[in-house]
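What follows is part of the complex, with its chains left where they were.
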Amino acid sequence: MGLSKLNNLYREVILDYADHPHNKGRLATTTNAMTLHNPTCGDTINLQVEVEDNKIKNIAYTGDGCTISQASASMMTDAVKGKTIEEALAMAKTFSDMAIGKEHSKADLDQLGDARILTSIMEFPARIKCATLSWWALQRALLKDSKEEENNE
Amino acid sequence: MDNNTNNYLADFPALNQEVNDERLVYLDNAATVQRPRQVVQALVDFYEQDNANVHRGVYTLAERATKDYEEARKKVQKFINAPSPNEIIFTKGCTDGLNLVAATYGEQNIQSDDEIVILIMEHHSNLIPWQQLAKKKGAALKYIELTPDGELDLADAKKKITDKTKIVAVTHASNVLGTVTPLKELATIAHQHGAVIIVDGAQAVPHMHVDVQALNVDFYAFSGHKMMSPMGIGVLYGKANLLRAMPPYQYGGEMINDVHRDESTWADIPFKFEAGTQNIAGAVGLGAAIDYLNNIGMDRIAQKERELVNYVLPKLIAIPDVEVYGPQSPAKHTGVIAFNIKGLHPHDVATALDMDGVAVRAGHHCAQPLMEYLGVTATARASFYFYNTKEDADQLINAIKETKEFFNIGTV
């Protein structure tokens, strides 16, 4: 089949997000943070969140990784900015559920914004972790599950 | 119910052969069992189609191998009803799993003057690791003894397990006496005293329905090769909170989170305990063995073995000069039957039975302290699996009678 199937994964918007990342950098004020690491490939994401009045006022990330993980972090930060903690957690759950093959309603999906494009990752099981890493980081940052910090499969 | 028609035999090529010009009757199932075609085929299919290393690979074959491997883990989880697949660690075998717990949990939690309690009937694999740990730490090793009938003495257990006890390590089913340990009771006693209970399930999982949650045990180890999987694969179940608190056992690929020149951090369970390339094909084969067992149903398997024991044990006991160890009542006896013929050494007996096509084991069965306790140096042992038949039992009984005659007369 050659590389044509790649188009499904690497749509223009994804490549664009990876090339021109949104919200990449560090915040002046941080209330929640999390560093996650994918030991199988060395991808890392450092996520910083500024929560105010139960809302994500600001969010930024630094890190290093493949197109998918960078685009995903870029899209994720866009998608959750301004959301309440509960909304953001619900979105993270939708994304990671989808990544393990669960079905979701159109409404749930729409809520993800551009990030929903990355659900095409389902066709590439080995790359699912790349796409979910930033969502996991968000989840853990917001839940402050510090015991599991630095640990993931 | 007709035990003479065996629907399974056709699946086991190894059982359809002659040795010493006699029909093979394989009665060493406590040592290792035979594999059905379906398990061997699963191995062949894996090697011919999906073979790759797992987890680290991005390409198609590696994805398939990873899926196969993790599905096998889930099959094991369901089979023993563990709460999560993360609590299923693939090992080399039961011995490997028990050594893992001793070298990590034991090393971390046993101090001098602590007590470790085991059974006098333990297999060396669930005895020496604790004996050596106790020695190293200056802890005490205490043995729970037997009732006159050869069963575990619960009254003694209640005396031996105290507040000083940190570990109770017990076999689920004896590989000599054919007894089943009252695990749930022991788990309750252990937990009342703040100890963990670690179970050697090598002789249980292949033969009966095991539910680690219902039994409420903390660790449970068993081997694949005694339940029809390929060799070189086994399982250690552990409660997640305990596993998470333990240091790794081996270091290497796949078990890390991050490695720098002078320090490293570890992956989450189960991977923390799976250093290096695992026996992926072995795990897939174990999954196929579980499928095979589930197809028959563990209750049906237990029932088939029960019927065989009901048939053969009284016949064996009825032979003059034959002594059977452990309970004399078939209802209390698993398919593992250790015996001696008065005046004959079990090695001579096993050689003679082999000439009649009957494969039994002779020796101390890796349970020397139990042999000392029983006052023998060795026994013969016939052990049945669900694929054995009444015909097999008859061939055993006849061969024992012939053997007695041979050695009484000095020739045949």
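For reference, chains read A and B in written order, and residue numbers begin at 1 within each chain.
FYI, a residue touches a chain if its C-beta (ideal position, glycine included) is under 8 Å from a C-beta of that chain, and two chains touch if they have at least 3 such contacts.
This structure is a prediction, so every number in the text was calculated from the model and none was measured.
Colleague: As a check: each chain kind appears once in place, so what is the overall formula of the complex using those labels?
Modeller: The structure file's complex resolves to the formula A x2, B x2.
By definition in this document, only the chains that are shown with their structure count from here on.
Colleague: Measuring centre to centre with CA averages, how many angstrom lie between subunit A and subunit B?
Modeller: 45
Colleague: Can you list the residues on subunit A that touch subunit B in the complex?
Modeller: Against subunit B, subunit A makes touches at 37, 39-40, 125-127, 148, 150-153.
Colleague: Which residues of subunit B touch subunit A in their complex?
Modeller: Where subunit B meets subunit A, its residues are 55-59, 62-63, 66-67, 256-258, 265-268, 271.
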